[in-house]
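To start, I am sharing the structure in question, which I have written as structure tokens.
Note that one protein chain of the assembly has been removed; the remaining protein chains are unaltered in position.
Should a chain be cited, it is by its letter among A, B and C, assigned in written order, with residues numbered from 1 in that chain.
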Amino acid sequence: MHTALNTLRTTPILSVKTESPTVKTYTLKDKLCAKAKPGQFLMLWIPGVDEIPLSVMYAENDRVSVTVKAVGDATRHLHSMKPGETVGVRGPFGNCFTEASGKILMVGGGTGTAPLLFLARRLATKAQRLSFVVGAKTKTELLFLKELNAVCTEQGVITTTEDGTYGLQCLVTEPLGKLLAATKFDMVYTCGPELMVSKIFNLTEQHGISFEASLERLMRCGIGLCGSCVIGKYRVCRDGPVFNAAQLSEVKSELGISKLGFDGERIPV
Amino acid sequence: MHTALNTLRTTPILSVKTESPTVKTYTLKDKLCAKAKPGQFLMLWIPGVDEIPLSVMYAENDRVSVTVKAVGDATRHLHSMKPGETVGVRGPFGNCFTEASGKILMVGGGTGTAPLLFLARRLATKAQRLSFVVGAKTKTELLFLKELNAVCTEQGVITTTEDGTYGLQCLVTEPLGKLLAATKFDMVYTCGPELMVSKIFNLTEQHGISFEASLERLMRCGIGLCGSCVIGKYRVCRDGPVFNAAQLSEVKSELGISKLGFDGERIPV
Amino acid sequence: MSRNPLSTSFAGLKLRNPTALASGILGYTAESLQRVVEGGAGAVVTKSVGAAPRMGYANPTVVQANCGLVNAMGLPNPGIDEFVEEIAHAKIILQAPLIVSVFGYSAEEYALVAEKAVAAGAEALELNVSCPHVKQTGSEIGQNPRILAEVVAKVKGAVQVPVIVKLSPNVTDMAETARVAVKAGADALTAINTVKAMAIDVDTTLPVLSNTRGGLSGPAIKPIALRCVYDLYETVETPIIGCGGITTWKDAVEFFLAGAIAVQVGTAVALENPNVFHAINRGVKAYLKKKGYGSVKEIVGIAHRA
Partner (left out) sequence: MSRNPLSTSFAGLKLRNPTALASGILGYTAESLQRVVEGGAGAVVTKSVGAAPRMGYANPTVVQANCGLVNAMGLPNPGIDEFVEEIAHAKIILQAPLIVSVFGYSAEEYALVAEKAVAAGAEALELNVSCPHVKQTGSEIGQNPRILAEVVAKVKGAVQVPVIVKLSPNVTDMAETARVAVKAGADALTAINTVKAMAIDVDTTLPVLSNTRGGLSGPAIKPIALRCVYDLYETVETPIIGCGGITTWKDAVEFFLAGAIAVQVGTAVALENPNVFHAINRGVKAYLKKKGYGSVKEIVGIAHRA
């Protein structure tokens, strides 16, 4: 690891964009994070509050964007911050999605859509077909519809809401059975709640399709030191956050089942 | 300063050559010191004994040579060491001679001849005329006669011995008055005992000739920190060891007169 | 004749090689400890575990310094009653000695945790009396000779396995602490834990760590740790385990020469990766061969001959 990556850089928030009632996108100036590849994450310091891992949603020139859902203390505090206010970043950390070609399917749940959008933008011109299933509880929480429609194959974006306010009324995983049966995809990528990831992993295994998923675990150091984020023998922050099917098979006894809590105790996912 | 330069490297003595009854040349393998320029010095660690500054006599590829006179504990111990035995080096340190062109005169006293030989080899092809006055107490202590004759202009090497056993019987400074009057030299370089340096400095000042001298002072750190080697406001190890006429004018009250002893006391040179 | 030049032993523990994982690094689960063993570690030390669960401090808990890290995790751990399961599991899958790191707020607590850890399968214990950023434990124990003696004696009375005492550099006289620990029964000493330190961000003008104060680890502290080991070697006969900034085989060899019978590696697991142990071992082996030594044990302390 290059220590420069892990050195804390403070930087003003350049812009804030509201994506949904609970989700905002923050754009920061940071040369190092601007070199992030899809799948990598950064550690965002909210001064005096907390430091949390966030996937990179976009990176270009000297700018990097992250898309954040307000779920607790840190993220709610971040949501109250305005352009010009100072945050800290270190990273980018972790590995990235391999960039496949051919027919590609992505499945995004919640803010898990963010790193996949980043990936989709990279693959758009290369992929033979690019489909995206994106789901949320309700219409207003569906993320990046316009952006996804712009990069995916025509009619490639399938939306699901749990309350049926938009698209199909079901979980994001439901349309997958049919999709995978109908088309021989070359690669399925996913990011989102771990139960979703685990379901999709089983499906792709049944269909014998290449698969990569980005996982989330409690993270502290972000550099593979403290052990907070481990799943099986892997450190999500350093060996991941992206894992392929072979690796996920090795950690089946934990995937979607248990993780470490703040005190290092094994708790349900 | 690059810390790599100051990092101690141990290395075996590759070869030892006897130059005179009291002087030997040691060749070592060291990539960094092999990049030394004429005038620079290295710090040589004689394990368990001492660490002393020595001017680079030659450097090429990954090798560096130093020419050492046995005068005390450290140098006598070094003289007892054989090829294959281990020493440590750091450096190269200090500045270097500027590489002048035109008519050049060098004056070497004792082991001070070593860095000048290094310089002479570099300037040989460029200089219009290259003369060298080399002096010693007695014939057997005259250093590098063959090497100097090979690089200097025809009949450019003038030798002096105090006992008259070879060349002119006089101090190395004696032939200079005539030389400087006869030829308009573009640059005079010198290295050797400080009284000699100071005499030559006065002569070149009178003749209005460009002048550079390499000085010696007690050195400990070699990197401009400890202050052991100062002359006036200059650190010989870092701002020198090569000084030009303008700088030497600034330190006239000390040149050839006083220096710091091991306890930091001003003592006669 | 095909003896393994890297094998070593101290306080009755036999190690395939003289490198061990330092406490607090990847030390929560059996699988990650085993990953480190696969990476070449000759032994592993778990995260420090106490009597009750602790959440640790909020992030930031680790901040990069010039040549190392400053951390204040706050001893997050699930408590020994949870951790015994991990110990039992580790005992089954681990191919190297399992050392459980223990902390407490009193001698009784240390002893209680120690007993449970050993019952679950710990082959040795390391007493953390040197964590520099949690109140009323860690270095606050190690800095007080009376309490330190009590802690070590009580643990020694409670268990049959080797007891290692991990020392803090944040003391006026480490030799004194070491003597107290040894007299109270320590079978080995680990030196050193992190050095008291902190980081401040000039832009926000805030201390970066949520706990403000933390401990420095990594290459920055190597010359400090090396001197501690060198000094201890002249002070006690007890085996010394060197720790602090060890990243390369050269670092490790320096510690052996200073008097360490084994070394622990922490920060380098992040600076490099878990295979850093293999890299160190390879280098040490090559060094021994080049220098004509048959075993790493032969070079322990030889820098003192001068």
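The rule we apply is simple: a residue touches a chain if its C-beta (ideal position, glycine included) is under 8 Å from a C-beta of that chain, and two chains touch if they have at least 3 such contacts.
Everything numeric in this text was worked out from a predicted model, so none of it was measured.
The absent chain, not drawn in this view, touches the displayed chains B, C throughout the complex. The chain omitted from view is touched by exactly one of B:Arg63, B:Lys139 or B:Arg220, namely B:Arg220.
Screening C:Pro207, C:Pro239 or C:Pro274 against the full complex identifies C:Pro207 as the residue touching the chain left out. Within chain B, the residues in touch with the undisplayed chain are 1, 3, 6-8, 10, 43, 45, 47-48, 50-52, 86, 88, 90, 220-228, 230, 232-235, 238, 260-266. Contact residues of chain C toward the unshown chain are 65-68, 70, 143, 170-173, 195-200, 202, 205-207, 212-213, 216, 219-224, 226-227, 230-231, 245, 250, 253-254, 257-258, 287, 299, 302-303, 305-306.
Here is the rule we use: only the chains that are shown with their structure count from here on.
Taken together, the touching pairs give a contact graph of some other shape, not a line, ring, star or complete one. Using CA-based centroids throughout, the chain positioned farthest away from chain C is B. Inter-chain spacing, taken between the CA centroids of chain A and chain C, is 36 Å.
Chain centres here are Cα means. That of chain B falls 51 Å from that of chain C. Remark: chain A and chain B have CA centroids separated by 65 Å (rounded to whole angstrom). Residue positions of chain A touching 2 or more other chains: none. With touch defined as above, chain C holds no residue shared between interfaces to two or more other chains.
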